[in-house]
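A single protein chain has been removed from this complex, and every other one stays in its place.
Our next item is subunit A:
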Amino acid sequence: MLYAVLCYHDEAEVESWSAEQDQAVVAKRGAVAKDRLRPEQMGPVLRLVPTTGATTIRSSASGELVLDGPFAETKEQLLGLYVVECDALEEAIELAREMKRGEGGAFEVRPLRVFRQGMLPSDKEIG
């Protein structure tokens, strides 16, 4: 089974960390993963830019709305994610719009700050 570990935290607090504190946290987590896992057990590692960098595509009566910010409603849960490389935000929004067409919910486009490839076997599909 593949597992995703999603990191939730208070943004206002995390952004109060100094660069040194931030590095210490990241280093600590890296050390835990290194101690506990064989290299091939670690998949991609992602760090998102803060929520202020997010854009959300949501359905409305008049079609798809593109909104600033991560406005997930409490009745919506994070159910999956894609990592795509696009030349510009517009391209990523268009892609998300296409993928979402005819579905409810909301797709959030959130730039990545850190992306480490990881070692998981490719194309491991579950279910």
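Just so we're on the same page, a residue touches a chain if its C-beta (ideal position, glycine included) is under 8 Å from a C-beta of that chain, and two chains touch if they have at least 3 such contacts; residues count from 1.
Here, contacts and distances are computed from a predicted model.
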- Write down which listed name, "histidine kinase", "Phosphate transport system permease protein", "MioC protein" or "RNA polymerase ECF-subfamily sigma factor", is the UniProt protein name of the chain that is not shown. "RNA polymerase ECF-subfamily sigma factor"
- Quick one: say which of A:2, A:32, A:49 or A:120 touches the chain that got left out. A:49
- Task: Against the chain that's been left off, what residues of subunit A make contact? List them.
- Result: 10-18, 21, 24-25, 28, 47, 49-53, 55, 66-69, 88-90, 111-114
